[in-house]
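Presenting subunit A:
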Amino acid sequence: MMPLQALAVTETTPGGSLLVLGIVMPAVALVALIGLGGRGARAIVIAALLFQLYVAVRVALLVAGTQSPLAYVVGGFHPPLGITLRADGISALMMVVSAAIFLAAAGFAWKDFAQPGGKPEARAPLIFWSAMLAMASALNLLFTSSDLFNLYVGIELLTFAAIPVTAIKGGADTLRAALRYLLFAVFGSMLYLFGIVLLYGAYGTLDISGIAAQLQPNAATLAAAGFVTVGLLAKTALFPFHLWLPPAHAGAPAAGSAVLSALVVKGSLFLLMRLWFDTFPTLREPADMQLLALSGALAVIVGSVTALRQQRLKLLVAYSTVAQIGYMFFVFSLAPKGTGEAIAATAWTGAWLQVVAHAFAKAGMFLAAGLAAEVLGHDRIRDLGGLSRRAPLAVLAFALSGLSLMGLPPSGGFNAKFMLLVAALAGGQWVWGAVIIAGGVLAGAYVFGVLARMMAEPAAGASLQAVGRGRQWIALGLSAVAVLMGLLPLEPVAFLAIGRAL
Partner candidate 1 sequence: MIFAIMAMILLPLAMALLLLSPALRPMVVRGLGLAPLPALLLPPAAWEGSISTVSFFGTWRYVLDQAGALLLGACALLWIIAGSAASRWLAGRGGQGRFALWWLLTLSGSLGVFVAGDVVSFYALYALASLPAYGLIAFGGGGAERRAGRVTIAAALIGEGLILAAMVLLAVNAPGQGLAIAPLVAALPSSPHCGAVIALLVIGFGLKIGLVPLHGWMPMSYAAGPLIATAVLSGATSKAGLIGLIRFLPLSEAMPVAGGMILAAGLVSALYGALLGLTQANPRSVLAYSSISQLGQMAAVLGAGLAAGAPGAGVIAAYYAVYHVLVKGGLFLWLGAQGRRIAAWQLGLVGFAALGFAGLPLTGGALGKLAFKDLAGTGATGMLFSFAAVGSTLLVLHFLRLARAPAQDPQPQPLSPAAWIAAVIAATLLQWTLFAAVTGDSARSALRPGALFDLAWPVAAGAALAWGLAALGTRLPAFPPGDIGERLIAIIERQATRIASAILRAETQAHQWQVSTLALAAALILFVALQTVFGPR
Partner candidate 2 sequence: MADLFTILAVTAGAVLFLAGTVGLLRFPGTLARLHALTKVDNLGLGLVVLGLMPQMGFLAAAKMLAVWLLVQLSGAIVTQILARSVRGGGER
(Lines give C-alpha, C1' and ligand atoms only; values in the text may rest on other atoms or scores of the structure.)
Protein backbone atom coordinates (compact mmCIF):
# COMPACT_ATOMS: atom_id res chain seq x y z
CA MET A 1 0.00 0.00 0.00
CA MET A 2 1.80 3.24 -1.05
CA PRO A 3 -0.14 6.01 0.60
CA LEU A 4 0.72 9.49 -0.53
CA GLN A 5 -0.85 11.80 2.05
CA ALA A 6 0.65 12.66 5.45
CA LEU A 7 -0.90 11.32 8.68
CA ALA A 8 -2.09 13.84 11.28
CA VAL A 9 0.41 14.74 14.00
CA THR A 10 -0.57 14.08 17.60
CA GLU A 11 2.15 14.02 20.23
CA THR A 12 5.92 14.45 20.48
CA THR A 13 7.33 11.05 19.69
CA PRO A 14 10.45 9.71 21.38
CA GLY A 15 13.51 11.05 19.58
CA GLY A 16 11.42 13.98 18.34
CA SER A 17 13.81 16.43 19.95
CA LEU A 18 16.37 15.40 17.33
CA LEU A 19 14.36 17.32 14.75
CA VAL A 20 14.66 20.56 16.71
CA LEU A 21 18.36 19.97 17.31
CA GLY A 22 18.82 19.41 13.58
CA ILE A 23 17.54 22.90 12.98
CA VAL A 24 18.83 24.79 16.01
CA MET A 25 22.38 23.45 16.35
CA PRO A 26 23.63 24.95 13.05
CA ALA A 27 22.03 28.24 14.18
CA VAL A 28 23.97 28.00 17.46
CA ALA A 29 27.14 27.34 15.46
CA LEU A 30 26.37 30.34 13.23
CA VAL A 31 25.90 32.58 16.24
CA ALA A 32 29.15 31.28 17.74
CA LEU A 33 30.94 31.84 14.42
CA ILE A 34 29.89 35.48 14.26
CA GLY A 35 30.28 36.11 17.98
CA LEU A 36 33.79 34.65 18.22
CA GLY A 37 34.93 36.71 15.25
CA GLY A 38 36.06 33.85 13.05
CA ARG A 39 38.43 32.25 15.55
CA GLY A 40 38.22 28.47 15.11
CA ALA A 41 35.58 28.94 12.44
CA ARG A 42 36.27 25.73 10.57
CA ALA A 43 36.34 23.66 13.76
CA ILE A 44 32.88 24.96 14.71
CA VAL A 45 31.54 24.26 11.23
CA ILE A 46 32.88 20.72 11.01
CA ALA A 47 31.56 19.94 14.50
CA ALA A 48 28.12 21.30 13.56
CA LEU A 49 27.98 19.41 10.24
CA LEU A 50 29.09 16.17 11.89
CA PHE A 51 26.36 16.66 14.45
CA GLN A 52 23.93 17.20 11.57
CA LEU A 53 24.93 13.87 10.08
CA TYR A 54 24.54 12.17 13.47
CA VAL A 55 21.05 13.67 13.90
CA ALA A 56 20.02 12.77 10.36
CA VAL A 57 21.19 9.16 10.64
CA ARG A 58 19.51 8.72 14.04
CA VAL A 59 16.26 10.19 12.69
CA ALA A 60 16.41 7.89 9.68
CA LEU A 61 17.04 4.85 11.90
CA LEU A 62 14.20 5.80 14.23
CA VAL A 63 11.77 6.37 11.37
CA ALA A 64 12.81 3.12 9.69
CA GLY A 65 12.69 1.27 13.02
CA THR A 66 9.28 2.40 14.15
CA GLN A 67 7.90 2.60 10.60
CA SER A 68 6.18 5.78 11.74
CA PRO A 69 7.06 9.47 11.48
CA LEU A 70 8.85 11.35 14.24
CA ALA A 71 7.01 14.41 15.56
CA TYR A 72 7.90 17.26 17.90
CA VAL A 73 5.57 19.93 19.33
CA VAL A 74 7.73 23.04 19.71
CA GLY A 75 7.19 24.94 22.93
CA GLY A 76 4.55 22.50 24.03
CA PHE A 77 1.72 24.26 22.13
CA HIS A 78 -0.21 21.99 19.79
CA PRO A 79 -1.37 23.26 16.40
CA PRO A 80 -3.23 25.35 15.40
CA LEU A 81 -1.60 27.68 17.89
CA GLY A 82 1.90 26.21 18.10
CA ILE A 83 4.31 24.82 15.52
CA THR A 84 5.12 21.14 15.12
CA LEU A 85 8.00 19.46 13.35
CA ARG A 86 7.38 16.14 11.66
CA ALA A 87 9.84 13.83 9.91
CA ASP A 88 8.36 11.12 7.70
CA GLY A 89 10.17 8.87 5.23
CA ILE A 90 11.05 11.52 2.66
CA SER A 91 12.17 14.05 5.30
CA ALA A 92 14.53 11.54 6.91
CA LEU A 93 15.92 10.63 3.50
CA MET A 94 16.53 14.24 2.52
CA MET A 95 18.05 15.04 5.93
CA VAL A 96 20.62 12.28 5.47
CA VAL A 97 21.34 13.31 1.86
CA SER A 98 21.79 16.98 2.76
CA ALA A 99 23.98 16.19 5.77
CA ALA A 100 26.23 14.01 3.63
CA ILE A 101 26.56 16.53 0.80
CA PHE A 102 27.21 19.40 3.22
CA LEU A 103 30.03 17.42 4.82
CA ALA A 104 31.52 16.62 1.43
CA ALA A 105 31.27 20.25 0.28
CA ALA A 106 32.82 21.43 3.56
CA GLY A 107 35.64 18.94 3.13
CA PHE A 108 36.15 20.17 -0.44
CA ALA A 109 36.23 23.84 0.59
CA TRP A 110 38.42 23.14 3.63
CA LYS A 111 41.49 24.62 2.07
CA ASP A 112 39.97 27.41 -0.04
CA PHE A 113 38.16 29.05 2.87
CA ALA A 114 40.78 28.60 5.57
CA GLN A 115 41.35 31.41 8.05
CA PRO A 116 44.50 33.27 6.92
CA GLY A 117 47.30 33.13 9.51
CA GLY A 118 47.88 36.29 11.53
CA LYS A 119 44.74 38.32 10.79
CA PRO A 120 42.03 36.86 13.04
CA GLU A 121 39.29 36.85 10.38
CA ALA A 122 38.90 37.26 6.65
CA ARG A 123 35.78 38.02 4.64
CA ALA A 124 35.40 34.96 2.46
CA PRO A 125 35.82 32.26 5.14
CA LEU A 126 33.38 33.87 7.61
CA ILE A 127 30.80 34.49 4.90
CA PHE A 128 31.11 31.04 3.32
CA TRP A 129 30.98 29.06 6.53
CA SER A 130 28.11 31.10 7.97
CA ALA A 131 26.15 30.66 4.74
CA MET A 132 26.78 26.89 4.76
CA LEU A 133 25.55 26.60 8.37
CA ALA A 134 22.47 28.69 7.65
CA MET A 135 21.66 26.58 4.58
CA ALA A 136 22.01 23.39 6.64
CA SER A 137 19.64 24.73 9.27
CA ALA A 138 17.14 26.09 6.73
CA LEU A 139 17.06 22.83 4.76
CA ASN A 140 16.40 20.76 7.85
CA LEU A 141 13.62 23.15 8.73
CA LEU A 142 12.07 22.78 5.27
CA PHE A 143 12.26 19.01 5.49
CA THR A 144 10.61 18.71 8.88
CA SER A 145 8.36 21.67 9.65
CA SER A 146 4.65 21.19 9.12
CA ASP A 147 3.60 24.81 9.58
CA LEU A 148 3.22 26.82 6.37
CA PHE A 149 4.46 30.18 7.73
CA ASN A 150 7.36 28.48 9.45
CA LEU A 151 8.22 27.01 6.05
CA TYR A 152 8.06 30.55 4.59
CA VAL A 153 10.67 31.74 7.09
CA GLY A 154 12.69 28.61 6.27
CA ILE A 155 12.62 29.35 2.52
CA GLU A 156 13.64 32.96 3.09
CA LEU A 157 16.47 31.84 5.36
CA LEU A 158 17.58 29.45 2.60
CA THR A 159 17.53 32.21 -0.04
CA PHE A 160 19.36 34.73 2.14
CA ALA A 161 22.00 32.09 2.86
CA ALA A 162 22.37 31.25 -0.84
CA ILE A 163 22.81 34.88 -1.96
CA PRO A 164 26.18 35.53 -0.25
CA VAL A 165 27.52 32.22 -1.59
CA THR A 166 26.56 33.29 -5.10
CA ALA A 167 28.11 36.75 -4.72
CA ILE A 168 31.18 35.76 -2.71
CA LYS A 169 33.56 36.09 -5.67
CA GLY A 170 32.56 39.74 -6.06
CA GLY A 171 32.84 40.09 -9.85
CA ALA A 172 30.26 42.23 -11.68
CA ASP A 173 28.45 39.25 -13.21
CA THR A 174 28.25 37.26 -9.94
CA LEU A 175 26.81 40.36 -8.25
CA ARG A 176 24.30 40.77 -11.08
CA ALA A 177 23.39 37.08 -10.81
CA ALA A 178 22.94 37.37 -7.05
CA LEU A 179 20.75 40.49 -7.37
CA ARG A 180 18.58 38.87 -10.04
CA TYR A 181 18.30 35.71 -7.87
CA LEU A 182 17.31 37.74 -4.81
CA LEU A 183 14.69 39.88 -6.56
CA PHE A 184 13.11 36.89 -8.31
CA ALA A 185 13.15 34.77 -5.14
CA VAL A 186 11.50 37.53 -3.09
CA PHE A 187 8.84 37.90 -5.78
CA GLY A 188 8.21 34.16 -5.51
CA SER A 189 7.98 34.19 -1.74
CA MET A 190 5.57 37.12 -1.75
CA LEU A 191 3.22 35.07 -3.94
CA TYR A 192 3.72 32.11 -1.58
CA LEU A 193 2.91 34.40 1.36
CA PHE A 194 -0.32 35.53 -0.24
CA GLY A 195 -1.27 31.87 -0.67
CA ILE A 196 -0.81 31.47 3.09
CA VAL A 197 -3.02 34.49 3.72
CA LEU A 198 -5.84 32.83 1.85
CA LEU A 199 -5.33 29.47 3.57
CA TYR A 200 -5.35 31.08 7.00
CA GLY A 201 -8.44 33.05 6.03
CA ALA A 202 -10.20 29.89 4.88
CA TYR A 203 -9.14 27.39 7.56
CA GLY A 204 -7.92 29.41 10.54
CA THR A 205 -4.82 27.23 10.85
CA LEU A 206 -1.46 27.04 9.14
CA ASP A 207 -0.68 23.43 10.10
CA ILE A 208 -0.41 21.12 7.08
CA SER A 209 -2.37 18.22 8.53
CA GLY A 210 -4.81 20.67 10.09
CA ILE A 211 -5.65 22.09 6.66
CA ALA A 212 -5.70 18.66 5.04
CA ALA A 213 -8.26 17.49 7.63
CA GLN A 214 -10.76 20.29 6.90
CA LEU A 215 -9.96 20.60 3.19
CA GLN A 216 -12.88 21.64 0.97
CA PRO A 217 -12.34 22.46 -2.68
CA ASN A 218 -13.72 26.02 -2.45
CA ALA A 219 -12.43 28.87 -4.59
CA ALA A 220 -10.22 30.35 -1.86
CA THR A 221 -8.33 27.07 -1.40
CA LEU A 222 -7.93 26.61 -5.13
CA ALA A 223 -6.59 30.15 -5.55
CA ALA A 224 -4.29 29.68 -2.56
CA ALA A 225 -2.95 26.46 -4.09
CA GLY A 226 -2.28 28.35 -7.31
CA PHE A 227 -0.43 31.23 -5.65
CA VAL A 228 1.66 29.00 -3.41
CA THR A 229 2.59 26.70 -6.28
CA VAL A 230 3.61 29.49 -8.68
CA GLY A 231 5.55 31.18 -5.90
CA LEU A 232 7.50 27.99 -5.29
CA LEU A 233 8.00 27.41 -9.02
CA ALA A 234 9.84 30.72 -9.12
CA LYS A 235 12.15 29.50 -6.37
CA THR A 236 12.67 26.06 -7.90
CA ALA A 237 13.69 27.65 -11.24
CA LEU A 238 11.36 25.44 -13.29
CA PHE A 239 11.77 26.14 -16.99
CA PRO A 240 10.12 29.41 -17.84
CA PHE A 241 11.35 30.90 -14.55
CA HIS A 242 14.95 29.70 -14.57
CA LEU A 243 16.60 33.01 -15.52
CA TRP A 244 18.44 33.32 -12.23
CA LEU A 245 19.79 29.76 -11.80
CA PRO A 246 22.53 29.33 -14.43
CA PRO A 247 24.54 32.53 -13.74
CA ALA A 248 24.06 32.16 -9.98
CA HIS A 249 25.17 28.52 -9.81
CA ALA A 250 27.98 29.03 -12.30
CA GLY A 251 29.31 32.11 -10.50
CA ALA A 252 29.49 30.54 -7.06
CA PRO A 253 32.67 28.81 -5.82
CA ALA A 254 32.80 25.07 -6.58
CA ALA A 255 31.70 23.82 -3.14
CA GLY A 256 29.00 26.51 -3.07
CA SER A 257 27.53 25.71 -6.47
CA ALA A 258 27.58 22.00 -5.56
CA VAL A 259 25.39 22.69 -2.51
CA LEU A 260 23.22 25.19 -4.41
CA SER A 261 22.45 22.83 -7.27
CA ALA A 262 22.19 19.65 -5.25
CA LEU A 263 20.20 20.84 -2.25
CA VAL A 264 19.04 24.45 -2.21
CA VAL A 265 16.93 24.08 -5.36
CA LYS A 266 15.41 20.93 -3.88
CA GLY A 267 14.21 22.79 -0.78
CA SER A 268 11.32 24.52 -2.56
CA LEU A 269 10.67 21.38 -4.60
CA PHE A 270 10.27 19.49 -1.31
CA LEU A 271 7.76 22.11 -0.28
CA LEU A 272 5.80 21.61 -3.51
CA MET A 273 5.67 17.89 -2.78
CA ARG A 274 4.50 18.62 0.80
CA LEU A 275 1.89 20.92 -0.68
CA TRP A 276 0.36 18.73 -3.32
CA PHE A 277 0.68 15.36 -1.59
CA ASP A 278 0.09 16.34 2.05
CA THR A 279 -1.78 19.64 2.25
CA PHE A 280 -4.06 19.35 -0.79
CA PRO A 281 -4.18 15.59 -1.40
CA THR A 282 -7.61 15.64 -3.02
CA LEU A 283 -6.95 18.76 -5.09
CA ARG A 284 -4.47 17.20 -7.52
CA GLU A 285 -6.50 18.04 -10.58
CA PRO A 286 -5.16 16.33 -13.71
CA ALA A 287 -5.38 19.61 -15.65
CA ASP A 288 -3.00 21.57 -13.44
CA MET A 289 -0.73 18.65 -12.84
CA GLN A 290 -0.37 18.30 -16.59
CA LEU A 291 0.56 21.99 -16.70
CA LEU A 292 3.32 21.35 -14.17
CA ALA A 293 4.46 18.30 -16.12
CA LEU A 294 4.38 20.31 -19.36
CA SER A 295 6.77 22.93 -18.00
CA GLY A 296 8.81 20.05 -16.57
CA ALA A 297 9.02 18.54 -20.04
CA LEU A 298 9.95 21.92 -21.55
CA ALA A 299 12.60 22.26 -18.85
CA VAL A 300 14.07 18.90 -19.83
CA ILE A 301 14.19 19.64 -23.55
CA VAL A 302 15.19 23.31 -23.50
CA GLY A 303 17.57 22.86 -20.56
CA SER A 304 19.39 20.02 -22.27
CA VAL A 305 19.58 21.75 -25.66
CA THR A 306 20.88 24.94 -24.09
CA ALA A 307 23.36 22.95 -22.03
CA LEU A 308 24.52 21.35 -25.29
CA ARG A 309 25.30 24.77 -26.72
CA GLN A 310 27.13 26.27 -23.74
CA GLN A 311 30.72 27.42 -24.09
CA ARG A 312 31.54 27.38 -20.38
CA LEU A 313 31.64 24.17 -18.33
CA LYS A 314 29.98 25.53 -15.18
CA LEU A 315 27.14 27.05 -17.19
CA LEU A 316 26.67 23.70 -18.91
CA VAL A 317 26.41 21.95 -15.56
CA ALA A 318 24.01 24.64 -14.30
CA TYR A 319 21.75 24.25 -17.34
CA SER A 320 21.90 20.52 -16.74
CA THR A 321 20.38 21.28 -13.33
CA VAL A 322 17.56 23.19 -15.03
CA ALA A 323 16.97 20.15 -17.22
CA GLN A 324 17.12 17.57 -14.43
CA ILE A 325 14.67 19.56 -12.30
CA GLY A 326 12.19 19.07 -15.10
CA TYR A 327 12.22 15.30 -14.46
CA MET A 328 11.17 15.78 -10.85
CA PHE A 329 7.97 17.53 -11.91
CA PHE A 330 6.66 14.52 -13.80
CA VAL A 331 5.58 12.96 -10.51
CA PHE A 332 2.69 15.43 -10.36
CA SER A 333 1.19 14.34 -13.65
CA LEU A 334 2.14 10.67 -13.32
CA ALA A 335 0.31 10.39 -9.99
CA PRO A 336 -2.65 12.79 -10.23
CA LYS A 337 -5.65 12.29 -7.96
CA GLY A 338 -7.16 8.86 -8.20
CA THR A 339 -4.42 7.03 -10.06
CA GLY A 340 -3.91 3.40 -9.33
CA GLU A 341 -1.95 2.42 -6.26
CA ALA A 342 0.98 0.78 -8.05
CA ILE A 343 1.55 3.55 -10.60
CA ALA A 344 1.45 6.25 -7.92
CA ALA A 345 3.94 4.32 -5.80
CA THR A 346 6.31 3.81 -8.74
CA ALA A 347 6.13 7.46 -9.77
CA TRP A 348 6.62 8.57 -6.16
CA THR A 349 9.73 6.41 -5.73
CA GLY A 350 11.02 7.39 -9.18
CA ALA A 351 10.76 11.09 -8.34
CA TRP A 352 12.57 10.73 -5.03
CA LEU A 353 15.27 8.53 -6.55
CA GLN A 354 15.75 11.25 -9.16
CA VAL A 355 15.98 13.93 -6.46
CA VAL A 356 18.60 12.00 -4.47
CA ALA A 357 20.55 10.67 -7.46
CA HIS A 358 20.67 14.14 -9.02
CA ALA A 359 21.78 15.63 -5.68
CA PHE A 360 24.82 13.35 -5.43
CA ALA A 361 25.62 13.31 -9.15
CA LYS A 362 25.32 17.10 -9.54
CA ALA A 363 27.35 17.77 -6.39
CA GLY A 364 30.10 15.48 -7.71
CA MET A 365 29.94 17.05 -11.16
CA PHE A 366 30.15 20.62 -9.89
CA LEU A 367 33.12 19.74 -7.67
CA ALA A 368 34.80 18.10 -10.67
CA ALA A 369 34.05 21.18 -12.79
CA GLY A 370 35.55 23.33 -10.04
CA LEU A 371 38.71 21.21 -10.08
CA ALA A 372 38.85 21.49 -13.88
CA ALA A 373 38.67 25.27 -13.64
CA GLU A 374 41.47 25.21 -11.07
CA VAL A 375 43.71 22.96 -13.17
CA LEU A 376 43.22 24.80 -16.45
CA GLY A 377 42.71 28.31 -15.13
CA HIS A 378 39.53 28.70 -17.22
CA ASP A 379 36.44 26.65 -17.87
CA ARG A 380 36.01 27.01 -21.63
CA ILE A 381 34.75 23.63 -22.80
CA ARG A 382 36.61 23.84 -26.11
CA ASP A 383 40.09 23.55 -24.57
CA LEU A 384 39.54 21.20 -21.62
CA GLY A 385 42.28 18.99 -23.08
CA GLY A 386 44.91 17.50 -20.80
CA LEU A 387 42.62 17.43 -17.77
CA SER A 388 42.64 13.63 -17.80
CA ARG A 389 46.39 13.70 -17.30
CA ARG A 390 46.49 16.29 -14.51
CA ALA A 391 43.35 15.33 -12.56
CA PRO A 392 42.29 11.83 -13.67
CA LEU A 393 40.06 11.25 -10.63
CA ALA A 394 38.15 14.45 -11.34
CA VAL A 395 37.48 13.27 -14.90
CA LEU A 396 36.35 9.91 -13.52
CA ALA A 397 34.03 11.74 -11.09
CA PHE A 398 32.62 13.77 -13.97
CA ALA A 399 32.12 10.58 -15.99
CA LEU A 400 30.33 8.74 -13.18
CA SER A 401 28.08 11.74 -12.51
CA GLY A 402 27.43 11.92 -16.24
CA LEU A 403 26.48 8.26 -16.16
CA SER A 404 23.79 9.01 -13.58
CA LEU A 405 22.54 12.14 -15.35
CA MET A 406 22.34 10.27 -18.66
CA GLY A 407 20.37 7.53 -16.92
CA LEU A 408 22.63 4.64 -17.90
CA PRO A 409 22.60 1.65 -15.56
CA PRO A 410 24.10 0.98 -13.05
CA SER A 411 23.19 4.37 -11.61
CA GLY A 412 20.58 6.02 -9.43
CA GLY A 413 19.66 8.18 -12.40
CA PHE A 414 18.77 5.09 -14.42
CA ASN A 415 16.62 3.62 -11.66
CA ALA A 416 14.78 6.91 -11.34
CA LYS A 417 14.20 7.28 -15.09
CA PHE A 418 13.18 3.62 -15.37
CA MET A 419 10.60 4.00 -12.60
CA LEU A 420 9.28 7.26 -14.06
CA LEU A 421 9.10 5.61 -17.51
CA VAL A 422 7.24 2.60 -16.11
CA ALA A 423 4.79 4.92 -14.36
CA ALA A 424 4.40 7.04 -17.51
CA LEU A 425 3.89 4.16 -19.95
CA ALA A 426 1.71 2.16 -17.52
CA GLY A 427 -0.43 5.27 -17.12
CA GLY A 428 -0.59 5.59 -20.88
CA GLN A 429 1.12 9.00 -20.91
CA TRP A 430 3.32 8.47 -23.97
CA VAL A 431 4.42 12.07 -24.35
CA TRP A 432 6.05 12.25 -20.94
CA GLY A 433 7.71 8.87 -21.63
CA ALA A 434 9.10 10.16 -24.92
CA VAL A 435 10.38 13.33 -23.23
CA ILE A 436 12.10 11.32 -20.47
CA ILE A 437 13.90 9.26 -23.11
CA ALA A 438 14.75 12.28 -25.27
CA GLY A 439 16.12 13.95 -22.14
CA GLY A 440 18.37 10.95 -21.54
CA VAL A 441 19.66 11.09 -25.13
CA LEU A 442 20.34 14.84 -24.94
CA ALA A 443 22.01 14.45 -21.54
CA GLY A 444 24.19 11.77 -23.12
CA ALA A 445 25.13 14.22 -25.86
CA TYR A 446 26.29 17.04 -23.63
CA VAL A 447 28.00 14.81 -21.06
CA PHE A 448 29.83 12.96 -23.79
CA GLY A 449 30.77 16.17 -25.55
CA VAL A 450 32.56 17.35 -22.42
CA LEU A 451 34.12 13.98 -21.61
CA ALA A 452 35.56 13.64 -25.10
CA ARG A 453 37.20 17.06 -24.79
CA MET A 454 38.49 16.29 -21.30
CA MET A 455 40.23 13.21 -22.68
CA ALA A 456 41.82 15.11 -25.60
CA GLU A 457 45.45 16.15 -25.73
CA PRO A 458 46.28 19.40 -23.88
CA ALA A 459 46.38 22.52 -26.03
CA ALA A 460 49.91 23.59 -26.87
CA GLY A 461 51.45 25.78 -24.21
CA ALA A 462 48.58 25.28 -21.74
CA SER A 463 49.99 25.55 -18.22
CA LEU A 464 48.20 23.04 -15.99
CA GLN A 465 48.34 23.39 -12.22
CA ALA A 466 48.34 20.27 -10.08
CA VAL A 467 45.31 19.73 -7.84
CA GLY A 468 45.12 17.97 -4.48
CA ARG A 469 44.17 14.29 -4.55
CA GLY A 470 41.98 14.54 -1.48
CA ARG A 471 39.53 16.91 -3.16
CA GLN A 472 39.37 14.70 -6.22
CA TRP A 473 38.45 11.77 -3.97
CA ILE A 474 35.61 13.82 -2.44
CA ALA A 475 34.16 14.56 -5.88
CA LEU A 476 34.62 10.92 -6.85
CA GLY A 477 32.97 9.76 -3.62
CA LEU A 478 29.82 11.79 -4.33
CA SER A 479 29.59 10.55 -7.91
CA ALA A 480 30.22 6.98 -6.76
CA VAL A 481 27.24 7.20 -4.39
CA ALA A 482 25.04 8.24 -7.32
CA VAL A 483 26.28 5.20 -9.27
CA LEU A 484 25.97 2.79 -6.33
CA MET A 485 22.32 3.76 -6.00
CA GLY A 486 21.91 1.78 -9.20
CA LEU A 487 22.13 -1.43 -7.16
CA LEU A 488 18.79 -0.68 -5.46
CA PRO A 489 15.99 -2.99 -6.62
CA LEU A 490 13.71 -1.45 -9.22
CA GLU A 491 10.53 -1.50 -7.11
CA PRO A 492 8.78 1.16 -5.00
CA VAL A 493 10.83 1.74 -1.82
CA ALA A 494 8.72 1.27 1.30
CA PHE A 495 10.83 3.70 3.34
CA LEU A 496 9.50 6.59 1.27
CA ALA A 497 5.95 5.67 2.21
CA ILE A 498 6.38 5.87 5.98
CA GLY A 499 4.05 8.36 7.53
CA ARG A 500 1.85 8.72 4.51
CA ALA A 501 -1.74 7.57 4.00
CA LEU A 502 -3.52 7.68 0.67
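Here is the rule we go by: a contact is a pair of C-beta atoms (placed from the backbone, for glycine too) under 8 Å apart; a residue touches a chain by one contact, two chains touch by 3 or more; residues count from 1.
With respect to how the candidates were assembled, all candidates are chains of the complex that A comes from, given by their letters.
Computed from a predicted model, the values in this text were never measured in an experiment.
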- Every option in 1 or 2 belongs to the complex, but the one touching subunit A is number 1
- For subunit A, which residues count as touching candidate 1 in their complex? 180, 184, 187-188, 191, 217, 219, 222-223, 225-227, 229-230, 233-234, 239-243, 282-283, 285-288, 291, 295, 301-302, 305-306, 308-309, 342, 388, 392-393, 396, 408-410, 414, 418, 421-422, 425-426, 433-434, 437-438, 440-441, 444-445, 448, 452, 455-457, 487, 489-490
